[in-house]
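Apart from one protein chain that is not included, each protein chain of the complex appears where it belongs.
Per-chain numbering from 1; labels A, B and C assigned in written order.
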Amino acid sequence: MADPVLQIRSLDAFYGDFQALFSLDLEVASDGVIAIIGANGAGKSTLMRSISGMLQNRPDSILYQGEPIGGLRADQVAGKGIALVPEGRQLFPSLSVEENLIIGGRMRRPGPWSLAAIYDLFPILQERRHQASTSLSGGQQQMVAIGRALMANPSLLMFDEISLGLAPVIIRQIYEVLPKIIATGMSAIIVEQDISKALEVSSHVYCLQEGRVSLSGQSDTITREQISEAYFGARSDHGLA
Amino acid sequence: MTHRSNRRQFMAATGAVLASPAIMGFSRAYAKNPTLKLGYVSPATGPLAGFAEADSYIVDGIKKVFRGGLMNNGKSWDVEIVVRDSQSNPNRAAEVASQLILEDEVDILLGAATPDTTNPVADQAELNEVPCITTDCPWQPYFFGRGGNPAEGFQHTFHFFWGLEDVIANFLSLWNHDGVAKNVGGLFPNDADGNAWGDAELGFPKPLAGAGFSLTDPGRYQPLTDDFSSYITAFKNAGAEIVTGVMIPPDFGTFWSQSGQQGFKPKIVTIGKALLFPSTVAGLGDRGVGLSSEIWWSPNHPFSSSLTGTSARALADGYTSATGRPWTQPLGFRHALFEVVADVVGRAADMEDPAAIVAAIEGTSMKTIVGTVDWSKGPVKNVSKTPLVAGQWQKSGGALDLVITSNDHAPEIPVGGELALLS
Amino acid sequence: MDWLNAIVQGTLLGGLYALFAAGLSIIFGVMRLVNIAHGDLIVLAAYLGLTITMLLGIHPLVALLVLVPVMALIGYGLQRLILNRTLGEDILPPLLVTFGLSVIIQNALLEVYTADPQKLQAGALEIASLNIGGLAIGYLPLLMFVTAVIVIAGLQFIFYRTALGRAFRAVSDNQDIAQLMGLNRRHIFAVAMALSLAVVAIAAIFLGTRTSFDPAVGGGRLIFGFEAVIIGGLGNLWGTLAGGIILGVAQAIGAQLHPGWQILAGHIVFLAILAVRPRGLFPRMDG
Partner (left out) sequence: MTGPASHQIERSTLATRLGLLAGAAVLLALALAPAYLGRADLRLLGEIFLYLSLASLWNLLAGYAGLVSVGQQAFVGIGGYLLFALTIFGGVHPLIALLIIFVAGGLVSMPIAALIFRLRGAYFAIGTWVVAEVCRLGFAQLGALGGGSGISLPVKVVKSIASSRAGREAASYWLALGVAVLVIAIAWLFLRSRRGLALTAIRDNELAAASLGIDIWRTKFVVYSMVGALTTLVGALIFLQKLRISPDAAFSVNDWTAFVIFIVVIGGIGTLEGPIIGTIVFFLLRETLADLGTIYLIVLGIVATIVMLFAPKGLWGAIKHFTGFQLFPLGYRVRLAKGGKQDSASMKRDAEG
């Protein structure tokens, strides 16, 4: 097996005095796709913030291509080729659709993604490219957010709750293009509430509970019972919908 | 019986001495010579700092003169001068004055430079019944600005300077010039000086009308105004050939360059306050030459110090050689302030009694470096007037100089040249 | 005619206010920084300009070639070393720190340059004027106004047509997400402050040529700058120019009615506009 693109080794993450992640270990193989699931407050967003540099940690708790990045700022991490599609899309309202995309590509890393390639993937964005990003529908905004991250030509792309708040038909469309995107040569981390979607696109899955990994395994072999237990803790007798 | 001894006795009795910061003043009772404490408030910092630029030079010099002590009733008194900065802020002036009175327990309070300093200082002194002498502020803003009543006057506060009637008389003789229409434009701000100069009863309007001049006075502007177009338009419409006012330098600067731009070319521009200091006028470049102003004091004044015998010329030269800066008009008045103090100490019947000090101030009649100071001859109680002349900033040999061109009202001060028209 | 003249002169004065305000508008737009020291920085720049003209014996307008980069550098350093530490949700820390800076600059200038009023000498330009249909329009105010328009147009171009402007707006919209785009907000903020102080340098030269200045005059002008920015609306530099002109004309009309109402009229127009439109006339961003 090739060297992993991302290794997380006993990561402790804090918000001030409050500890959100406890000695967390995680690994993303080169060209691999992992899914991260877990209940609200389990620490998924904290993990995203930690990897992307929005939350700074002990430098060697996060290794990217063998290099410690845990202590870097978000802009430095972005320069190394890690991009994030943030939860809730978070487009820049005072930038037009095209400007949102362009600013995503301002690191000018080489790779397959360009404005033309994004418009190819999401033709509707080309039509709307001069509009204010806030005037688009939720699904279209998600396309811009994905395009904006792709423009960086990242080696590791992270999706934080991309189906949140979108109509099922839109979610389906997005999950249809997702494998195509990843196939252009990158690793991915997908944070998702929809467990079946998460298992469908990933090769490996981690489940977080109260800031710790409660379960990890191959997406195709893991069972619903295992997930259910990992979601709600050992004593839970709830089933999953 | 003074408040001071009151407090001392009380503190000694209660043993609370150690709790009080005033312990420093307490030692006086045991010193060999008694100490006279003078408190002096002036605007060392802030927008008015120009008025106080010579203060430290004067105070240092005076301290040397007073080193041997001042004689009173055959007894030598050491003199301590406590200087406080008003920060050009009347709030702060009141604060430091009250500190000087209550904390430093000064025997005489002194203050100088514009109503923003003299009035709060004098108000605190009056309430706390401490003798107070101030200068460097026309007497009307001082007297009426504090709600003074000519019939009663004040109990403890005294002032020497000239008044509006003097500045008006001097300006009028300056303006009585062939080829200049008797048509004046007035620029009076809404501050203590401006309101006094522009006052319908006490200010410029009445005497000007009496002397056959017509005055265009659009109203009081707010200091630090950025646009004087409305004034310029009014002056142009009225055909004003003379401009007068009492302004701060930035306002005059704005007015004067806008006048140039908007084609208003008066023949005489005589402005109080803004044109006092050489640095301000030099800052106006060629446009500063030919402007005229009141002159309270200059090296050409034929007076000398009653303390040191120094002539006005020597005082100004001493300042220039010590600091490298040109002389300024407040220089003489600062020196005179301490001349008056020394004179008062010499005559006071009892230095321990504020009432005796007040009586000595009232009885002052002396020649100082700024002229005669005599409170018995004042226009109102508590005010003594010093002579005033007027002149013009002229260029001689490349250097700007304030030349006395009119001495009708103080003939003892020699003129140095003639008024030249601006256009 | 008098009224027309008042309006024309007021408009030209609006150019000066817009120059005061343009620098504020940039940093307020990019990082919501309320810079109380802005007025004192203008005075600082005027003194530096004075020193440059004296040392090199050059015309104040030529001194801009030196002054603009110097002030920009000061701005960059100031932001990176001090002001960046104050930025966050709370508007109080920047407010207080710039209040502190204002006091420090004012008194340091007093220490170094004394309280003497100073003025920049621009020679014949100061009083030369153009006569249009009986209206005398000074070249200096005209130049000031034209400069304000050019500066505003330039800033608007930078803001809405360049990569730097995109970065400004992105950081302004959402600092965290902008960081994810590889934008270092500390650097972007510092560049914005550098730009702001470059404009301050231009404003300072005009202020110092127009009338005399001393260390204390900065604060009084500051409030007009803020008013122009707020009247115009956040993120809209043309709005800032409009705001400056509205203030200038309001003052001129107030003065024509009664000299005492001149400054008051500007403030009242400001409050009236805000009472009706709390976000200003032409906002392009959300506060």
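Keep this in mind: a residue touches a chain if its C-beta (ideal position, glycine included) is under 8 Å from a C-beta of that chain, and two chains touch if they have at least 3 such contacts.
Here the structure is a predicted model, which is why all the values come from computation and not from measurement.
Just so you know, the chain we are not showing touches B, C across the whole complex. Among B:36, B:167, B:192 or B:422, only B:192 touches the chain left out of the display.
Touching the missing chain, out of C:7, C:70, C:158 or C:274, is residue C:274.
Of the listed positions C:47, C:76 or C:226, the one in contact with the omitted chain in the full complex is C:226. Residues of chain B in touch with the missing chain: 3, 7, 11, 14, 16, 19-22, 44-45, 83-85, 87, 89-92, 94-96, 98-99, 102-103, 105, 115-116, 119-120, 123-124, 126-129, 141, 145-147, 189-192, 194-196, 220, 222-223. Counting the whole complex, the residues of chain C in touch with the unshown chain are 28, 32, 34, 82, 85-86, 91-93, 95-97, 99-104, 106-108, 110-111, 219, 223, 226-227, 230, 260-261, 263-264, 267-268, 270-271, 274-275, 278-279, 287.
Methods note: only the chains that are shown with their structure count from here on.
When chain centres are defined as mean Cα coordinates, B lies farthest from chain A. Averaging Cα coordinates per chain places chain B and chain C 37 Å apart. Centroids of chain A and chain C (each the mean of its C-alpha atoms) stand 43 Å apart.
In the complex of the two chains, the chain C residues touching chain A come out as 163, 166-167, 169-170, 172-174, 176-185, 235, 284-286. Residues 45-50, 53, 88, 190, 218-222, 224-227, 229-231, 233, 237, 249-254, 257-263, 277, 279-280, 283-285, 287 of chain B are the ones touching chain C in the complex. Chain A makes touch with chain C in their complex at residues 52-54, 73-76, 78-79, 83-84, 86, 90, 92-95, 99, 102-104, 106-107, 148, 152.
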